[in-house]
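Encoded as structure tokens, here's the structure I'll be asking about.
As you look at this complex, bear in mind that one protein chain is not there, while each of the others sits in place.
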Amino acid sequence: MVIDQLFWLFFMTFILLLIEGFYCVTVTYNLFRILIGLEVLIKAVTLFVIAAGYLSGHLALAQSIVITIIVIEVVVVVVAAGIILGFFREFDSLNVKNARRMKG
Amino acid sequence: MMLLSVLLILLVLISLWAVMTPLLLRAAIGLAATSALLTMIMYQLGAPLAAVFELSVCAGLISVVFVSVVSLTHRLPLKEFMKRRQSRIKRFIFLPLLLVAALAIMLTIKLPFQLQLPAADKISDVRVMLWNIRRIDLFGQIMALLAGVYGVLILFRGRKTDGD
Partner (left out) sequence: MTYLLLFIPFAILILINLFPREKRTEPAFWLGLAVLVFQAGAVVASQFGYWGTILTSQLESVFGFNLQLYKMGHVLVMASALAGATALLVARATLKNKRDRFNFVGLLLVSLIGINGIAMVTDIFTLYIFIEVTALATFILIMLNREQAAFEGAFKYLIMSVVATVLMLAAVSLFILIGGGTSFLDVKMAVISDPLAYTALLLFLCGLFIKGGMVPFHGWLPDAYSSAPTAVSVWLAGIVTKASGIYALIRLMVIFGGLEPLQNIMLTVGAASIVIGALAALGQKELKRLLAYSSISQMGYIVIALGSGTVLGIFAALFHFFNHTLFKATLFANVAAVEEQTGTQEMEKLGGLAQKMPITGLTSAIASLSTAGLPPLSGFWSKLLIIIALWISGHYFFAAVAVLASVVTLAYFLLLQRQAFFGLVPAALKEVREAGPILLIPAVFLSLLIVVIGLVFPFMIQMVLR
């Protein structure tokens, strides 16, 4: 079945992107890079939603969902950027370890 | 299907570059490129409206936010940067290996999915979907944007000031 093969292709891409994102979030100490990892995760899931809509023939629903996801994603990124800038102003660094040291 | 596979492989590779590159600015550019590729995939799949949103908002607006964050935070001294880079390489070297391993496992097992697809949707126009059927989602979007406005007002203010 072509559909099953296509689904498997999308699924593999989804899993690989998830691995990249989670690896990036867990391994790094840099706040900005954590945000990059989170963005990769959201990209992965956006792709998956569109793929699901395409495969099942509900592309209109999937598109409207993706548009909403994108709007929410922007707000999340802006808020995260605000937190990162505030952190930088407080600690003069983007490294999370600095904050932990401050806390003692 | 051929073109789609190439695009998906490129998507994985470019996002890998975005995650692994040592310079923050390059990471931001890599993410924008990932968004652009995602746009192409969406267009290929026949979702042009979502593709436009992805291109203008994610590849455009979010990249602007990222680049301004990078430029507002200062760079490390070169020596410190090289030291960090060494430790980064040690930490990130396992990621490509992990990806290859995951890919190999998934190619060999290939779960036997028997997808039973639902009946196709009666509404095929995304505008009708968003404005008539899912109007509550639009309300939710407006609220999320309002929260974003408050976020800009509060978080991007300078240091704590006393009084109003």
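We call the chains A and B, going by the order they appear; numbering starts again at 1 in every chain.
One rule holds for everything that comes next: a residue touches a chain if its C-beta (ideal position, glycine included) is under 8 Å from a C-beta of that chain, and two chains touch if they have at least 3 such contacts.
The structure displayed is predicted, hence computed values, not measured ones.
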{"item": "For subunit B, residues in touch with the removed chain", "value": "113, 115-121, 134, 136-137, 139-141, 143-144, 146-148, 150-151, 153-155, 160, 162-164"}
{"item": "Residues in subunit A touching the chain absent from view", "value": "7, 14, 18, 21, 25, 31, 34, 38, 41-42, 44-45, 48-49, 51-53, 55-58, 61-62, 65, 68-69, 72, 75-76, 79-80, 82-84, 86-87, 90-91, 96, 99, 102-103"}
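Note that only the chains that are shown with their structure count from here on.
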{"item": "Complex contact set, residues of subunit B against subunit A", "value": "1, 4-5, 8, 11-12, 15-16, 18-19, 24, 27-28, 31, 34-35, 38, 41-42, 45-47, 49-50, 53-54, 57-58, 61-62, 65-66, 68-70, 72-73, 88, 91-92, 94-95, 98-99, 102-103, 106-107, 110-111, 113-115, 117-118, 120-121, 123-126, 128-130, 134, 137, 140-141, 144-145, 147-148, 151-152, 154-156, 159"}
{"item": "In the complex, subunit A residues that touch subunit B", "value": "1-4, 6-13, 15-17, 19-21, 23-24, 27-28, 30, 32-33, 35-37, 39-40, 43, 46-47, 50-51, 53-68, 70-75, 77-79, 81-86, 88-89, 94"}
